[in-house]
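One protein chain is absent from this view; the other protein chains keep their places.
Our next item is subunit A:
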Amino acid sequence: LPPPPFLSSWHPGVRLLEMVKVKPLSAPLQDIRNTVGNIPMEWYQDFPHIGYNLDGKKIYKPIRNKDELDMFLEKMENPDYWRTVQDKMTGADIKLTDEQVELVQRLQKGQFGDVNFDPYEPAVDFFTHEVMIHPVTNRPADKRSFIPSLIEKEKVSKLVHAIKMGWIKPRKPKDDTPTYYDLWAHEDPNSILGRHKMHVPAPKMKLPGHEESYNPPPEYLLSEEEKLAWEQQEPAERKLNFVPQQFRCLRAVPAYPRFIHERFERCLDLYLCPRQRKMRVNVDPEDLIPKLPKPRDLQPFPTTQALVYHGHSSLVRCLSISPSGQWLVSGSDDGTVRFWEVCTARCMKTLPAGGVVKSVAWNPNPTICLVAICVEQSVLLVNPCLGDKLLYGATDQLLESYKAPEEERVQPVQWVTATTEEHGKGIRLVIQHSKALKQVTWHGKGDYFASVVSDNSNMQVLIHQTSKRWSQNPFRKSKGLVQCVLFHPIRPYFFVATQRYVRVYNLLKQELTKKLMTNCKWVSSMAIHPGGDNIICGSYDSKLAWFDLDLSTRPYQLLRHHKKALRSVAFHKRYPLFASGSDDGTVIVCHGMVYNDLLQNPLLVPVKVLKGHALTLDLGVLDVLFHPTQPWVFSSGADSTIRLYT
């Protein structure tokens, strides 16, 4: 009897297995049955046996001593070779019967194992779709189907309660208005809020340039170095936020990986960046340059280098010129003082001073031929014996006519008459101080002179009188490190420059009249206008301050035209000129016109930058000096030369 069709359709595999297994068992030849069960047979690989039979005896593997050649021969000779299968359980060769071969072929084709099975039998429903007149079951209806449900009632009452209490709201009516309509149909300019006047609209994004193109001109592509520099820059510092690239065709252009980032950053900018209206300065730079009178109209002033005075072997610290303008004296670090004729640049005389010469000053009185020289701790008064013989003879006489006072006065310094040897050199008097000296300067009349000692006590400034050979200390208290001092050319005023201030003392009343704030860090030098109302101060922080004494105690103008520290400044005696020398090796000559009209402010115009001195040891020009009558300027430099510009 064949199995019922639906069974086979459910479990065809099971039945097939049975069929395959059953058939060899039914073969009467040998009844070898392996009892090891369903285990992987390779466990018995290394043993001579392959399992156990029903009696518990070992089943030995059949002897297989065929080599490849034998196998091949058998394959060629045996007509049933193709239907011979090895039984894994016993290791024996089995020849498949025709039925078995057919079964295998059917299975390979995907057909059912049973030949007689019809998979396309018509289906029979258990229940029909037609309504039948009798119920399927004869069970009577429940009672609960006749009475209203309590649970439902509870639910309804809950809902009713919730509606009454307003917990449940009726469904909202659907909104029928269209999503989009003409929003700006009634544009009313009056309805614009005040806010909109304050509102700063977001700036638009920058439009792309040529370099952003997918195929830019070749000059916009970055070279290797530029690319490296681009990579090393901070992302915020980069000028371009991408590397320009070139693609041969549009097809080769990939997606930009930072597209979403850039949109996101734009969003952040829009709502997190403060906005501000910035007025862009739209100035023509030429308009910024002040309109000054042309230097050509302000002549005369020195323009070219005329003479160079060679002779010193070290840096030339100081210069001074005779009142007639014929002789020049210079002091240098090589320990000599040299006297030059101005017009020929000839060194007339060399005076070994025996130390570094810090300052020289020619007596401004034209009837006296006397030079004060600062050497270490003493001031030498030297008669250079140049020029008119009558004149320097008179000077000697004047000095010798001195008679010592009867009672000796206590003096801060020692006045010593020069020895004969020194007298031969020209030295007439030696004023010995207790400390090293910095500067010496004459009063306009030529009798008094002041010296500055580098010291921090009240003895820094001393005023000496040549004719009486006596000195005095004008200050009771030290007000700071004195840089330089100056006599007023006309009135009895005395200027003392400390590091940051210039104090003006009245010598007659013996009191402080003014204190000028220089606005500089460290004043280096000072010069006074021959009119006496204007002062210029040079400072080591490369500023030049012009003071108008009538105007205020602050600088009228602060010029920053030098690049390095100013070493010295000078006024011309006749022409409205002043000059400044600096460490950057230049002398800048400026036109400084002072008007008699008090209402008109001085006019300052730089007219010439004179270059010539070579920089040595980071020092350039050390001293500048104007010729007393001509518009010429001398400068002494660290390159051990003196130059004359005319």
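Just so it is clear, a residue touches a chain if its C-beta (ideal position, glycine included) is under 8 Å from a C-beta of that chain, and two chains touch if they have at least 3 such contacts; residues count from 1.
Please note the rule applied: contacts and distances are computed from a predicted model.
Its UniProt record calls the unshown chain "PESC protein", which is the correct pick from "PESC protein", "Sodium/hydrogen exchanger", "Meiotic recombination protein SPO11" or "NADH-ubiquinone oxidoreductase chain 6".
For the options A:Leu96, A:Ala579 or A:Leu604, the residue in contact with the chain missing from this view is A:Leu604.
Touching the chain that is not shown, out of A:Lys57, A:His129 or A:Lys172: A:Lys172 (per the contact rule at the top). Note that of A:Pro201, A:Pro235 or A:Gly424, the residue touching the chain absent from this view is A:Pro201. Across A:Met132, A:Met165 or A:Cys249, the residue that sits in touch with the chain not pictured is A:Cys249. Although one chain is not displayed, its contacts with subunit A can still be listed: residues 168-169, 171-172, 175, 179-184, 187-189, 191-193, 195-196, 199-202, 204-205, 207-210, 212-220, 223, 242, 244-245, 247-251, 253-264, 266-268, 270-276, 281, 283, 285, 288-290, 292, 294-296, 559-561, 588, 604-609.
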